[in-house]
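For this depiction, one protein chain was excluded, whereas all remaining protein chains were kept in their positions.
Now for subunit A:
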Amino acid sequence: MSKLEHHGTYTPTSGVGKWIDARMPLPRLMYDSFVAYPVPRNLNYAYTFGGILSIFLVIQIVTGIVLAMHYVPDATKAFDSVEHIMRDVNSGWLMRYMHQNGAHFFFLAVYLHIFRGLYYGSYKAPRELLWILGCIIYLLMMATAFMGYVLPWGQMSFWGATVITGFFTAFPVIGVPIQELLLGGFAVGDPTLNRFFSLHYLLPFMIAGVVILHVWALHVTGQTNPTGIEVKSKTDTVPFTPYATIKDAFALILFLALYAYFVFYMPNFLGHADNYIPADPMVTPAHIVPEWYFLPFYAILRAITFDIGPITAKLGGVIAMFSAVLVLFVVPWLDTSKVRSAVYRPWYKLAFWLFVINSVFLGWLGSQPAEGVYVALAQLSTAIYFGFFLIVMPVLGLVEKPRRLPNSITEAVLERSAKTGGGSPQLGDATASADKS
């Protein structure tokens, strides 16, 4: 579906509307992007996380700007200023808890969004750039959250920053200079806090910029859909408004309800108690554990306990950790399958779910001490993680025999509704779904 196809359905009615349209057709762009924009009629709720993510970016930016009005990026005052926000600023506790838990739910949504892409093959041509822009957003989010976590200047902030910036020293020659540049000195301190605050303020706006590119690319290629078949005719799609708008809104409100439950009733459940102790360079916490959304990568980092030729175990771990994120960028070229969606790929579907389970398991390992049996398990789990991308994806695409594909989205939809909703409630029919068509 080209952009031109749905261009021009906008007809300004008022005089002012016509005047603006002739000079700078922004309302037309908005109309074409969010009202008339055709979306496949068979999208399910896995497709609602994109909208949810954009709302969370807004929540983080709005609460963050309010926090920044009261926050003081000074090693001797940062912790106190956050407590001042929690105690004395009007609704400060609300802003702080919304921001803190907002980061957790932002990551929850982005992981669901990425898994959706992996399941339905959303990264395949012609959407490679769209996928890569998404990966860039994810990278920027990780950097933003890491630096944000340092700002309250608690024990975990301080020691997390010390451990993570310490990774860079693994690189020969350039490692130490990079670390010193990040820290603004030889150890985590006041200069670190100041530059992290500056970058933590900047990066979300860079994310917003990349989000615009991401949505632009999306609106050129159109969305995928659970069948993985491209839109072929008008009957395959429905206009974004009201169909997608109302569905996205419903999913968003449900997600916000879950988020609100944590903000109002368990605001500290997802955080670390140690971060309520002011940073103390003289006292190392018993366990330095990153936030949950970094744990799978933390497990991969610590899984490499052996030297590989000239590469020390430490450097190997750092390379493995970065590779675990960077491998996402080349997924469009690793997957050799002609068929896009896992719905029609029985083996890929199985591999996908094993990959999801393995990712959760890696996260759990990341929270365990790197000793004894956990090391061997983390090595196995890391091998499975990379095996999925580097072996399963290219090989399965060549050897797997996919199920028969329907001819069009419309056909798939009608075939399914004939089977399920055809008015004859036979038992055999009740279990039939598009998965089996």
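In the analysis below, a contact is a pair of C-beta atoms (placed from the backbone, for glycine too) under 8 Å apart; a residue touches a chain by one contact, two chains touch by 3 or more; residues count from 1.
Quick note on the criterion: contacts and distances are computed from a predicted model.
As stated in its UniProt record, the chain not included in the shown complex is "Cytochrome c1", which appears among "Electron transfer flavoprotein subunit beta", "Aspartyl/glutamyl-tRNA(Asn/Gln) amidotransferase subunit B", "Cytochrome c1" or "3-isopropylmalate dehydratase small subunit". Only one of A:Thr9, A:Thr76, A:Ser198 or A:Asn268 touches the absent chain when the whole complex is considered: A:Asn268.
When the omitted chain is restored, the residue from A:Tyr243, A:Trp347 or A:Phe386 that touches it is A:Tyr243.
Only one of A:Ala22, A:Ala286 or A:Val399 touches the absent chain when the whole complex is considered: A:Ala286.
When the missing chain is restored to the complex, the residue among A:Phe106, A:Tyr119 or A:Phe167 that touches it is A:Tyr119. Summary of contacts with the chain left out: across A:Gln100, A:Gln179, A:Gln368 or A:Ser381, the touching residue is A:Gln368. Where subunit A meets the missing chain, the touching residues are 41-46, 83, 86-87, 93-94, 97, 104, 108, 111-112, 115-116, 119, 226, 238, 242-243, 246-247, 249-250, 253-254, 256-257, 260-270, 273-274, 276-277, 286-287, 289, 292, 295, 343, 353, 356-357, 359-360, 363-364, 366-369, 413-414, 417, 433-435.
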